[in-house]
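Only a single protein chain was left out; the remaining protein chains are all shown in position.
Which chain is which? They are A and B, in the order written, and residues in each are numbered from 1.
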Amino acid sequence: MAETNHSDCYLELSSDPIRFEAVNQLTNVFFDDSNKDVFAVRSGGVMGVVVKGPKGTKPLNFRMEDRGTVLSIKFSLDHKILAVQRVSNSIELMNFSDETLDSEYSVSCKKNSNILGFVWSFLNELAIVTDHGIELYSVIPGKKSFKQLKTISATVQWFVWCPANKIAILASAHGSQLQPVAIKQGSINKLPKVETESGRMALERDVTLATLYSTPVLLILRHQSGPQTAEVHVHMLNGAGQAPVKSHVLKLGLSGRFAINLVDDLVLVHHQASRSSQLFDIALPGESDGSVKYHTPIAPAKSFKPTSIVLPGLVESEAHICELYSPNWVVFQPNIVIDAKLGCLWHISICLEELCDQIKDLGVCTQLALKRSDGKPVLLKLLLDTITQDKPPLEKLNESFNHINFVYRDWAENELQSTLASSPPSVPLPESKTNNQPRVFIDQNCMTEEIFQKINSEDDLTKTERILTSYLSSLAEYGISAQYNLNKLLVTTLAKQEKFTALQQLVQYGVISDSKPLAVFLLSLGNMHASSNQMALDMLARLDAKEEIQEVLLSEGQVLSALKIADDTAQPRKFLNAAKNADDSTLFHSVIYYFRNNPNFAAKLKQDDRVVSYINEYNVIFSDCDTDK
Amino acid sequence: MDNKKNIEIKNFFIFNSSYGAKENEEYKKILYYYPFGESTEIQIKNIGLVEGIVQFTETFRPSSYVSSLHTNKLRQLYFQPELNFWIVMTLSVPLVTKIKDSVSSNEYMEEDIQDNVYEAILSQAYYMYRLFWGTLEQTLVTGNADILRNRLDTFFNAYLKTVKLSNADILNLYGGIQYLPLDRQTFLKVQCFVNLLESSYGCIEEITFLYNEHVIWSGIEPNDMKVMYQYLIGMLLPANIETELQGGSMPRNSPFATLKRGRFITGPTNLKQAKTVGTVPRVYLFSNDCFKEHHLAVYRCLSATVCIFIKGDTNLTLELFKELDELINPRLSCVVAEIAEYCSKQIMPSITSGDTIPKFIYFNKINLAYKSTIHLDNKQTENSTCSKDSLKIMADMKDQNEFLGRAGESIVKTKNDYWVVGKNSNFREFYIVLQTKNANLIKISEEVKKLCDNELKGIFFHPF
């Protein structure tokens, strides 16, 4: 099922692979996955050794004497010591500085045990794994000497090393016994044995040690006999003490040869026969039997995007389409593919956008994207695209919002705890934004800027209204109170459609949360519908904003009501003026008398001459009529 | 021993004053006349009298056309819903016949009929008609006078039977709507459900959502909702909800008690057997003074009622209803469950124990929302926790409202020593009945203040 149409491929190999001399009669190639170095050893080193590290590091070139075929070759983590294994019971060390090797000295393991391999576990610490256990040495390059730090004994048939977590799995009994050991500086600890179905054997190549969601994991590829298809069992090595139990099963639905990579916390299973790879995310929901969660691929299996390299041709260099899933491929963790025949080292990356296209389901995509390091722009684009469809799937969107706000809520709660400030989640503190930030974090501001302001609300107000409601409803679901800008947007959207009845119900049921600015805004809509004034006043009442209420009432000519609310804080002049302008002698009288009869004001009245002028005016108004008629 | 003759409809007729201008053609004016028995002469005479009164009163340029005529024995109410169309209702004034030492004397209780209340009933009758048949004029435009006469007959012959005169009170004046108190989250669930429904079918124009007799969401304008609400509460639902509503308008029993699948109560009420869509009423909504025709499909599930207003030009198919049912039922039942849960959490004042809880009526002119702890149900029965008189006093107060202006209050003590308080604040009205024994004005005003603080939380209500 090789892919002809590549547009929907969501896997790609790095466009500029690390190139090295391909394997041939003279040249051997080694890869050290601690330093990610590729060694090209020409005729045992005599013709020179070329070491290519990861991008950015400069290749090393040196020669060494040919003392028989090299079985394994690795630099110490600081590239100051080169370790080479040529025989089964010792390892030669050479101090290395400016491209030249110093005279060598060698470490040999215990009598009659065979070296299976060695790793640089720490700066100058060398762990040698033999069929009888592990011997840990500390190398002192200056003295060209070394001393044994620790040894543990165990029968080992083969082992797997995870440089990231400094954990090794020691396999015995044909891999039916898997013993994790953690190699720390100067020490080695056995961890509880991996629980596998008893007697179930495993091959070295079927066992992968890596990290998923910052937890060390052990992945075991289980080939099934008969009709059943292969599975990958995921054992979590989290937490000291408890045994690494099988907690996830990835159902491959295929059988044959597989290779596993981990990319951005996704498990990538390559299937050579079908020349395609399946993608799994243990974070996604899957059916569970209580202890184990069963996962199916999150998207249809796809091949890598085709890639090519430039080879020197007879006449001129020519592009060469690399064969994908070639038998020469070797994979290393987390995301490295090496084709020794071709002399290429690629890094695998996932094109989230294409992946989502394959998935279709917005809910799944959201969950997926939320956990990817580059998820944010993709997720936002995805949302925007979904919303701009003419019939957006409201329920799906709501689900998506819920996932987003779930993250948002957790973040907000941490914020609250970390900053003892009692600031509500709706107003995240800018400076603390950085810390404990989730991989993908989409808050209200982001939604407003990236989504709502980008929907052209004008042409479909109803849609905007519905999406907003859906988002607000999700916020509510997670107890996050909506910010002013969202509320305002909703209000405007409704107002533009003259849906004041709706608006009123939304306010009534507290969907649109109170705030003075919003109240002011509602007042500005007053001329469109009487209800908005009522809503505004109610809001101000709930906010206990006496001042503002006073002003509103005054502006509506309800001078006395305003006065009643102002109580002793009233400024006589303001009210007298309002009453005067109302040109209602009774009102004018009432206000004057209110102040006169109120001891708090009686005195003030006489002092303020501007007020006195009002009193005089009053006397004029009521002088002309003689009081008895 | 006295005996009381209750208020009743003497006659009810509709005519168009522009018709039958010619001599001997007056009968053409008549569009509807109740009682049917009445001879044409009488009908014409009565219409003539009304026209006379209209003309006479117009000579004095009143602020609005004549609304009522009081005689010793009768009360006649006038309503001109559309130009030249008059609806007239004549009521007989309640009569108490006192028999003292074998001499009987009649006493007409004129004041028992409050114009404003019965005017409301009259106009309500028209709006109810209009909901189903559109304006009178419209029928004449699309059809002719005889079609109109038929429609009026079919409608009013049935409607007049349902009119409850004797227990009419201030509530009729409001024609208010009861909203269900609900928390933001649950409300949003409803809102999203509604949005989903509307967005999934272009032909769905509006939706209203009720829980028992309480509105949670209404997409239509209050003035339309007012009539719809009366229709639902007064006519359509009672038949369907007796089982769910064990008395009282608030949910007492968890709807799970009667857990069952939702169904349409207009249209194909039994989708499994249904061969046709059945009868789906057409309704006319008049939002912003242009009227729109709709099919009204009503769906009930548990205690929830969803009114779906489908574009009038949509051709209704059984498939559509099946799809809708598929879409609605699973989602609605979840939403209802949440509502029910919320409601059960609220401590409902046991309205039966009348004296313990404060007796009040709240009304908001803007959204026509009302709340009454005085009326135990929506059915206009005798079921009220305070005397008829205090309700009448409220209606009197309401009549005086404009005297109080934007904000005011009015506290009165009746002859039998209970207190009625009316307050209004911009578009809101609040009426209270207090039976506190030998209280004084100060005590009462304090009680009222307390009550306002409790009942009028979260809104602006003028302090006095």
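The rule is simple: contacts are C-beta pairs under 8 Å (C-beta built on N, C-alpha and C of every residue); 3 or more make two chains touch, one makes a residue touch a chain.
Methods note: contacts and distances are computed from a predicted model.
Peer 1: Unshown chain, UniProt name, "SWR1-complex protein 4", "Vacuolar fusion protein MON1 homolog", "pyruvate dehydrogenase (acetyl-transferring)" or "Cell cycle checkpoint control protein RAD9A"?
Peer 2: The record names the chain that does not appear here as "Vacuolar fusion protein MON1 homolog".
Peer 1: So there's a chain missing from this view; which of the remaining chains does it actually touch?
Peer 2: A, B
Peer 1: Just one of B:Ser18, B:Thr40, B:Asn150 or B:Thr414 touches the chain that is missing; which is it?
Peer 2: B:Thr414
Peer 1: Would you indicate which residue among B:Gly143, B:Gly202, B:Gly405 or B:Gly458 is in contact with the undisplayed chain?
Peer 2: Among B:Gly143, B:Gly202, B:Gly405 or B:Gly458, only B:Gly405 touches the chain that is not shown.
Peer 1: Tell me which residue among B:Tyr19, B:Phe132, B:Tyr159 or B:Phe464 touches the hidden chain in the full complex.
Peer 2: B:Phe464
Peer 1: Out of B:Ser39, B:Ser63 or B:Asn270, which is the one that touches the chain we can't see?
Peer 2: In the full complex, the listed residue that touches the missing chain is B:Ser63.
Peer 1: Can you name the residues of chain B that touch the chain not displayed here?
Peer 2: Residues of chain B in touch with the missing chain: 49, 52-53, 55-57, 59-74, 109-112, 115, 389, 392-393, 396, 400, 403-415, 417, 440-442, 445, 464.
Peer 1: On chain A, where is the contact patch with the chain that was removed from view?
Peer 2: Its contact residues with the unshown chain are 558, 560-561, 563-564, 585-590, 593-594, 596-597, 621-622, 625-629.
Throughout what follows, only the chains that are shown with their structure count from here on.
Peer 1: In whole angstrom, what separates the CA-based centres of chain A and chain B?
Peer 2: Distance between chain centres: 56 Å.
Peer 1: Give the list of chain A residues in touch with chain B in this complex.
Peer 2: Spelled out, the residues of chain A in touch with chain B are 391-392, 394-395, 398, 462-463, 466, 469-470, 472-473, 476-477, 498, 501-502, 504-506, 508-511, 530-531, 533-534, 537-538, 540-542, 549, 556, 558, 561, 564-565.
Peer 1: What residues of chain B sit close enough to touch chain A in their complex?
Peer 2: Result: residues 179, 182-185, 187-189, 191-192, 195-196, 198-199, 217-222, 225, 288, 364, 366-367, 406-407, 426-427, 458-464 of chain B touch chain A.
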